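The complex appears here without one of its protein chains, the remainder shown in place.
Chain IDs A and B follow the sequence of writing; residue 1 opens each chain.
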Amino acid sequence: MKVLMKGNEVIGEAAIKAGCRYFFGYPITPQSELPEFLAKKMPEVGGVFLQAESEVAAINMVYGAAGTGARVMTSSSSPGISLKQEGISYLTAAELPCVIVNVMRGGPGLGGIQPSQSDYFQATRGGGHGDYQNIVLAPSSVQELADFTMKAFDLADYYHMPVMVLGDGAMGQMMEAVEFKEENLCSSLPEKTWATTGCSGRERNIINTLYLNPDLLEEHNKHLQQKYEQIKNNESRAETYLTQDAEIIITAFGTTARIASSAVDSARAMGIKAGMVRPMTLWPFPSSAIRETLTHCRSILDVEMNAGQMLDDVRLAVEGKAPVYFYGRTGGIVPKASEILEEIKKIGGISYESHLRQA
Amino acid sequence: MHFESVIAGFGGQGVLLTGQIIAYAGLMEDKHVSWIPSYGPEMRGGTANCSVIVSDNKIGSPMVEEPGVALIFNEPSMEKFEQQVRPGGIMVVNSSIVEKKVSRKDIHVYDIPAGKIAKQLGNERVANMVMLGAYLELTGVVSTESAINALGKIISKKKQSILEINKKAAEIGASVAAGYSVDSLLG
Partner (left out) sequence: MKVISGKPESLTDKKYHYCPGCMHGVIHRLVAEVIDELGLREETVGVASVGCSVLSHNYFNLDMQEAAHGRAPAVATGIKRVLPDRTVFTYQGDGDLASIGSAEILHAAARGENITVIFVNNSCYGMTGGQMAPTTLPGQLTSTTPLGRDVKKEGYPLRMSEVLATMDATAYIARTSTHNAKHVMKTKKAILNAFKAQQQGQGFSMVEVLSTCPTNWKMKPVEALQWVENNMMKYFPLQEFKKVSGGDQ
């Protein structure tokens, strides 16, 4: 049954539905409804909600809990996620599964509290020190906040690594109809034989990130990179919208993609063949979904709530085979569909009109 | 059917709740719905607004640029949203609080003395329901019945006794919007 819920609370409910019983966090706007929701709900399901003294402490509590094999989550917004980077690097190195939610707000610094996508680089390039990646899921509706949060726990357990759900302030505050699909949860995940729970009846387990021998550290890095290759091959996801005959492709994720889809509709109504590729995973980046449009698409317009970050990945995917344009708003300003439509007209309108003249 | 509305006023006037009622009622009628509030320091004591979309189709942008309907609860909101309403659109104004008159001629304006009606009903807090009743009468986005059912779902079990006065407020709001005089309705 569908219910009307606020995005931030949906993340909390989805986590519980996915079997997460441990949450460690610290308040920050615009995600505080999530810890508040879990503060109420976790005790009801026999779980633990703990407000940590800092983001740094929270992510390290996640490390400890994840090391016992428990499903565990933390959430924050941009400045808080910066503080968590140390812990995320350690979680990655120790190959501990956990879910990290970033309800992005405008930066840099304290920035603002309005929605933004300016943590794309931080999220998709690891974020902390060392050669590593996190799986980054980019929901663009309240329903996807539920679906992706639940999926995130499965991915984290399957690949033994942190998975980030990257939303933004608008999505966190928004209410939409949502349905929790527990039947989609993976039922056959490997047993966590590595967990530190007390070594009764087995050899002791050690969770460690220190490799003083460079040969061993290189081996560990190679192992991580192999895992990342596997993830790239298996987990890239994108949604395409009206791309089959599109001459202009919009690339956008999250809230921006929602707005851009309205601009695509308006462009179509004007006779401009626009379409959209929406990455649902930001890492691994679904390059092939973009490349596949290049057989008929003349130009690409990347739209983001930042100064152009996913733009780099779009350009890498396109490999110079089509011009890539960019439109972005920063500082917490959400781009309007009408603004995006103007960009489409500017870029696509010209080639479209010349196309008409030729005919 | 695709309806984009903005509801705006002071925090505490039930602005966000009114939007939630519309969205929830839309959901109950199997429509696609979205509700998105302004948030931040504005929320505390200042102005609050939310955008609500009810549609037969999947909703693209949840942001409302050009509302078809604006429910205006106070004067700052009138100033903020008067120019945004799409030509031919509707503006429902709580005339008990807003003294300023709408200058645009290309939109339909309905002055509803929601504050006064609520006061006469004995609970000033139901002014938002008077506004909502007028909105529903003018737009037919969802039925009043769905709206009251939605309110029943949103408020706690303990508060169900207030549904009756809220329903009454919505009905009077609808009648005023339909052209009946306030005095005849309240006797």
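Quick note on the criterion: contacts are C-beta pairs under 8 Å (C-beta built on N, C-alpha and C of every residue); 3 or more make two chains touch, one makes a residue touch a chain.
Fair warning: this is a prediction, and the values are worked out from it, not measured in the lab.
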**Touch partners, limited to displayed chains, of the chain removed from view** = A
**Message:** Using the document's definition of touch, tell me which of A:S188, A:N208 or A:T295 contacts the absent chain.
**Reply:** A:N208
**Fill in**
Listed in rising order, the chain A residues that touch the chain left out are 22, 24, 48, 50, 52-54, 56-58, 60-68, 70, 72, 86-87, 90, 94, 196-201, 204-210
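Everything below uses one rule, namely that only the chains that are shown with their structure count from here on.
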**Request:** Please work out the Cα centroid separation of chain A and chain B, and write it as a whole number of Å.
**Result:** 35
**Asked** Which bits of chain B are touching chain A when the two form their complex?
**Response** 20, 23-24, 27, 32-37, 39-40, 59-63, 65
**Item:** Residues on chain A engaged by chain B in the complex (per definition of touch)
**Value:** 2-4, 29-30, 113-114, 169-170, 173-177, 255, 258-259, 261-263, 265, 334, 336-338
